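One protein chain omitted, others in place.
All chains are identified by letter, namely A, B and C, in their written order; residue positions are counted from 1 within each chain.
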Amino acid sequence: MELVFAIVSGVLYATGLYLMLRRRLAQIIIGLGLLSNGTNILIFAAGGLTRSNPPVIPPGELEPIAPYADPVPQALILTAIVIGFGVLAFTLVLAHRVHQSLGSDDVDDIRSEGSA
Amino acid sequence: MNSLILQVATRVLMPLLLLFALFMLGRGHNEPGGGFVAGLIVSAAYALQAFAFGVAAARRALLVDPERLLGVGLLVALGSGLLASAQGLPFLTALWWGGLGSPALFDVGVFLVVIGVVLTMTFTLAEA
Amino acid sequence: MIPLLVLSPFVFALVAALVAGRWPTRARWLAVWPALLAVVFEHELRTRVAVEGTQVVSLAWAPSLGLTLQFTLDGLGLLFALMITIIGALIVLFASAYLKGHPHLARLLAWLFVFMGAMLGVVLSDNLFALFVFWELTGFASFMLIGFEHDTPAARAAAMQALLVTAAGGIALLGGTVLLAQITGETTVSGVIRSGIDVTAHPTYLACTLLFLLAAFTKSAQVPFHFWLPNAMAAPTPVSAYLHSATMVKAGVYLIARMMPILGGTTLWSTTLLVVGGITMVGAAWRSVQETDLKRVLAFSTVSALGSLVLMIGIGTPGAIVAAVVYMIAHAAYKGTLFMVAGAIDHEAGTRDVTQLAGLRTVMPRTALAAALAAASMMGVPLFFGFFGKELFYEAEWQYAGAAGLLLAISVAANALSGMAGLVTGVGPFTGARPSRFDAAHEPAWPMWFGPLFLALAGVVFALVPGIVNTPIALAAASVTGAFTPVALVLWHGFTPVLGLSVLTLALAGGLYTQRAVLRKGLPGSVGSERVYVVTLRLLDAVSAFVAPALYSRSLRSYVLVLIVTTAFLISSGLFLGGGGWSIEALTPLRAYEMVIALVICAGAVMAARATSSMRAVLALGAVGYGVALLFVTYGAPDLAMTQFSVETLTAVIFVLVFRMFGSFAHLSSRLIRMRDAIVAGVVGVVVGTLVLLVGTGDGTSRLSHYFAEMSATVGHGRNIVNVILVDFRGFDTMGEITVLVVAAIGVHALLRIGADERGRP
Partner (left out) sequence: MTLVLPIIVPLCTAVVLLLAPAKPAQQRWIAFTGSFAQLAAALVLFLQVQQQGYVVAQMGDWPAPFGITLVADVFSSMLVVAVGIVGMAACAASFGGVDPRREAYGYHPLLQILFMGVAGAFLTGDLFNLYVFFEIMLMASFVLMALHRTNDQVAAAFNYVTINLLASAVFLTGLGLLYGSAGTLNMADLAAVWPSRHEPGLDLVLAMLFLTAFGIKAALFPFLFWLPASYPLPPAPIGAVFAGLLTKVGIYALIRVFSLLFRDGSPWPLTLLLWMSIATMLLGLIGALSQRDFRRVLAFNLIGHIGYTTIGLSIGTSAAMAGSLLYLAHHILVITTLFFVSGILLQLRRTTDLAALGSLYRDHPWTGVIALIPMFSLAGLPPLSGFIGKLAVLRGTFGAGFYVTGAVVLVVGLLTIVSIARLWDEAFWKPATKPAVAPTPSRPLMVPVVALSLLIVGMTVGAEPLFRMTTRAADQLLAPQDYIRAVLDSGLGRGR
């Protein structure tokens, strides 16, 4: 199964980066979305895959029933997902503003002043 | 989107969603759930309200400005951490009074922030 | 006490700015302080300096870095200090009259005092780094002073040129001092000498010496770095007289003399000094007679004199060192005089063109007297101190084993040309018939003739009563040679070949003077090094203009591409250079429905990449997100899955809300570029996949998870371990996470509202 996770994260990185190399604002953001899904999968897989019980302690017990999944990567990914959402939402609206002020959604129209 | 069905459905769903959210918030410490998901459910309820009756109505139904919830939520979370500091313990040390603990308060802070964030975003976007 | 005195001019700079700003007419009183300092230094020279010994006083600054304000009082330093303060006092006096009524007189005086302090620091510092500190400060003060009239482009350009050339030298000096400190482990000149380490045998000796010489040559305007000095004449005349003739430009000579005991004694050392000094001496003398501007004539002759001094130190015999000291004193006196005279002439007659000036002696008698005395000293007329300088110079060359003939020949030539320059500047403007346009000229206020006359008379007095300078000269020479030999200057020592050379020089100078008009039209002798400076700067600018835009004004995707390619390259280099050391352990068995989920994710990702409409892309992204959530479910992460589901939904909603405003996704880039990007992205994908495979085959639980499992229910009072981590174990992360969310919300709100406000405005 690790092989599948490897392929999935590889595909997500590749497609995400490919989209970030495009010229449309929206494509770049979709790319960012794919990329952050890719990193989450990567953290998840790197943390070690076990098809096992959720890290929840059954009522009355003091410890979860082994084998249970490592809760740490889950917590990390949770944080990363939420942060990623905030960032993505903001970036999206920023792209919308850029689109509005440039009248174009082509990033090649964004050039720093002073350039040829 | 001002369809009658949506409006009726919203009237029915609103209280259910809010109750469900409180349920998720309450059980989060022991079962899957928690402040984040609960906050999202509440937001979904009000977003639905906004689609059905318009953003202005949804804002009225929320009673507080979502922007204000940002500060309040942060304050609650921060305060739950500072409670320990007030007793000379490290920041964010959990304090327990029976079954209730400062981590729960912290989760409420998260809950409020999430509502504030999501509704600030969706309301402003819908108004734009 | 002494450190405070050395640093006192810096304080006086502030005093000058305030006093001269408020009461400009009282500014001349500021000259009292340097005069008092001169008295103190004179006293020190007479009493405290033992024949060889030095007094060192120290003020800690940053001793851990080797930087202390540590001063040496020895013959060489004190002699310089005396020149700096005496001429400084006269210049302050002169400037206060010369720039009377100028709105920025206070600034000029303030910077002059800064310079004075810096210069004293250079010549009295024992600590190498402190020496550098003061050295750079002299250059900076010079920059501010040359650019004094900064409304004129020439002044600004000259200031910049002077700064850049001397700063290049300064950088070399810094490198040199750090290297020297590195070699010897000492940070003071006296310490290096005491350490007895033979620096010349060290592998970095060559670099170290060249750096020091580069510093000295730029400061002392040696060919090919000389060009900044004539251009620096854009500065007000008091500045030229003080910095660019009498004191600062001699700092290079001082440095060479100071370092001779440490770095000298090698063929590299003497050859470089002889060649550079010789070329400078002759070349600049030749250039001086072609100029018609009083100050530029003087400037080139100053360069020539500096060349002579370098040459003499290059000879390096005790006699040559004494000659250099004498020559330097004489030069400071007569050149300071002539510069101030030039200033007075400019001030009164309104021109500095030597082909125009004539007959001023009747209207400016005192100035004329000073000029004539100085010119005589410059030409080396017997009975004047300049005569001693030349005599000793020839004497030293005569006795020098290597190439004495050649040295004598070029020296005579250079001195003859210099003598002619003396006639041009000190005699020409005052003799002959006075054109009527100069009728209104008259003797300037006393502060403007007092200084020149004082210095010119000093040249006569020293010559007539050499006893008063014998000891200081001997002490100064002793600082360089390391051994004290009494000096007894005598005016007449019989008919010697050297006297013959002096006479020859004089005669040649007179002869050349009569042919001055011819000489001016003669061959242009300009050395092309100023072109090199200009071209170097232009080249740098061109490179910059080529490089800089690439660094910030290209399209975003070119930067993203650079970033991705570099990262991929770096990671791959890690993979290859790391030399393995890892293994793929047992894989978890595969299940069919997981395959399906994975396929959905991959298909969604590819579809998002290829989508030509925004809605389709959002849908594809949503499919990917839900697929990922399903994967989380199958691997025991219900919280994660729940969050992923809801966030994915929310993201989709926001995408839809925003994307109603975007158009289609029709391809903008060519097929070729898309291919290239696909390959680049694909390579990264393969690398990442490999990494996942290599890392993600552990047992799946860590030390941390055991602890959390143990503590969650008992101490954390929660059975959902992930949630306990989020709100308790790592609650601090969550605090940060919600802060990010709040900021994002503020950002979205602000962006949209400000956008709406702007559109709402008329």
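The rule is simple: contacts are C-beta pairs under 8 Å (C-beta built on N, C-alpha and C of every residue); 3 or more make two chains touch, one makes a residue touch a chain.
Given the structure is predicted, the values throughout are model-derived calculations rather than measurements.
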| item | value |
| --- | --- |
| Contact list for the unshown chain, restricted to visible chains | A, B, C |
| Candidates C:Leu457, C:Met615 or C:Val743 - the one touching the absent chain | C:Val743 |
| Residue of C:Glu44, C:Asp74 or C:Glu136 touching the missing chain in the full complex | C:Glu136 |
| Option touching the unshown chain, where C:Thr271, C:Ser544 or C:Thr612 are the choices | C:Ser544 |
| Hidden partner interface residues of subunit B, rising order | 67-68, 70-72, 74-75, 78, 81-82, 84-85, 88-94 |
| Where the missing chain touches subunit A, by residue | 20, 25, 28, 32, 35-36, 39, 42-48, 72-73, 76, 79-80, 83, 86-87, 90-91, 94-95, 97-98, 101-102, 107, 109-114 |
| On subunit C, residues whose C-beta touches the chain left out of the figure | 60-67, 107, 129, 132-134, 136-137, 140, 143, 147, 150-151, 156, 159-160, 163-164, 167-168, 171-172, 174-175, 178-179, 181-182, 204, 207, 537, 540-541, 543-545, 547-548, 550-554, 556, 559-560, 562-564, 566-567, 570-571, 573-575, 577-582, 688, 691, 694-696, 698, 702-704, 707-708, 711, 714-715, 728-733, 735-737, 739-740, 742-744, 746-747, 749-751, 753-754, 757-758 |
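Keep in mind that, in the parts below, only the chains that are shown with their structure count from here on.
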| item | value |
| --- | --- |
| Chain contact topology (line, ring, star, complete or other) | complete |
| Approximate Å spacing (C-alpha centroids) for the pair subunit B, subunit C | 61 |
| Whole-Å gap between the CA centroids of subunit A and subunit B | 24 |
| Whole-Å separation of chain centres (CA-atom averages), subunit A against subunit C | 50 |
| Shared interface positions of subunit A, touching two or more other chains | 54, 56, 59, 78, 82, 86, 89, 93 |
| Contacts with two or more other chains, residues of subunit C listed in rising order | 638-639, 643, 647, 650, 654, 658, 719-720, 722, 726, 734, 741, 744-745, 748, 752, 755 |
| In the complex, subunit B residues that touch subunit A | 30-32, 36, 117, 121, 125 |
| Parts of subunit B lying in touch with subunit C, wherever the complex brings them together | 28-37, 40-41, 43-44, 47, 67, 70, 73-74, 77-78, 81, 91-92, 94, 96, 99, 101, 103-104, 106-107, 109-110, 113-114, 116-118, 120-122, 124-128 |
| Subunit C-facing residues of subunit A, complex | 1-28, 30, 33-34, 37-38, 40-42, 44-59, 61-64, 67-72, 74-75, 77-79, 81-83, 85-90, 92-97, 99-100, 105-108, 110-112, 114-116 |
